[in-house]
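Shown here: the complex without one of its protein chains, the others still in place.
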């Protein structure tokens, strides 16, 4: 694997899921693989699960880990090409990346959507600079439009939780929130589920349809109750409007996931990438109940990252 | 040892002090003990000594260390059970802990008293959530009411500095400060000293008596001069009022520890947990003088932590 920023970087999804499950069974079989190599974990935004799981995964592979909280620990970054840097920005992202090239064998970066310019976000204004200027493999720790390490962990989790022969019905449901939230997790989940052997349905209020470039022909239902019927897995996530970018059009009805709503499903497992706003996105009873496989999902972030780093190290060690 | 949040988690205090002194003599005898295991050091508050000494201790035991400055690096935490999270908080502490369960073999946490609600602080509103939700051993890096790793280091330091046969007189003296300070170090020192073979006396201004649940039958003297007489060890620490919670009732006289006051002691050694406000809590001459064993105390924080982590690893490795 040469880089990992979307599902298209995965040659064989079932293979990497299998690999991740092997790693989960025995995480310390490749402790020498990353010896003498360095991964830089660059955070332009907050992180708990991604931060810790990436560190564990890298350490399990014997990699040196450099964690950089760019905004707080280094310099205020300029992102505009050709900028005359006579303002608040101290270092151009290009130069920061070129320096990371000198120090790291793998560069992993978290760069959320700014939620101000649709064009900037859709074009991945930050990640694209990493993809352009990095001379070593780039791993996305969530970018403006995708969160692939999360999605891989989601695939692992669904695989672990589905032993029946028929395709599971997987419902990605919009959930309420109080602020305009990015589309990365929703987009990414939609994209990866289309590569899985599942029946994917998306449900969200009118005005909240995700970018068609990610959802393609997936059925979108604006009636949550109808969508949840017979669901085997429910993925809960908020996002703001894509069409009217980052707006929060008025929503009719109550979209918070509750036990009452779960009653109409096929004993569905509930998933969420975390952090979750309890009693806004989903109720305490769901979060703390038997249907939730949310913490298992969080744990699988380790094996998702470790599988990816391991694949990249294969490439580096062969190169 | 299954957890470490107060002296009651220590089966045999003299044994663990002895163990810590062995570690001090040779810190690298158990470098394989923590192999493949991970300790999470979660800081909800500032830290210098605790941060560094815990890292060193963990590394000496071969543990992977994940340090998380929760507020700056992760998400704004919600602490209230049942909260409808439609405000500033992004992740519930319960969920953060459940995720740490997935990633860590030991969770160590610093969660100071908020100094706003006596009830919250007395009930350890944050640490109690860790104790309730953690599925792995919890270590306190100072909580609302106790600082046990400090107290163990204090016991180690007193042991190192007392070779006579009679019981040393140990005086915990209140010191001036400019802000309302928590009771954790005072409480904890009182609690641990009652398990040591010492004569403990506490001295503080009227209105500043510590919580009786910690001081029990220890003699409290409101006249500092009288209390310090014949002291062998003086432990300097400020705290605010406990009765009138977090208030700073007016204090008569000068409570700063000076060389002049030391003259009336039995050549007493001076202790402080640091950080210390020089020329407010104690004078430069005391801090920089021969009586101070304060930096030795700081060094012993390594061996206190290492002894505790090692005991916990014994339990984990046996389990």
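The letters A and B name the chains in turn, as written, and every chain counts its residues from 1.
Throughout what follows, a contact is a pair of C-beta atoms (placed from the backbone, for glycine too) under 8 Å apart; a residue touches a chain by one contact, two chains touch by 3 or more.
None of the values given here were measured: they were computed from a predicted structure.
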Quiz prompt | Of A:95, A:197, A:288 or A:315, the residue in touch with the unshown chain | solution = A:95
Quiz item: Which is it among B:118, B:222 or B:277 that touches the chain not included here?
Solution: B:277
Quiz item: Among the options A:32, A:73, A:217 or A:250, which residue touches the chain absent from this view?
Solution: A:73
Quiz item: At which residues does chain A meet the chain that is not included here?
Solution: 36, 38, 40, 64, 66, 68, 70, 72-75, 78, 82-87, 90-92, 95-96, 98-103
Quiz item: Hey, which chain B residues sit against the chain that's not shown?
Solution: 27-28, 43, 46-49, 51-53, 55-56, 59, 69, 72, 178, 274-280, 284, 287, 294-296, 298-299, 302
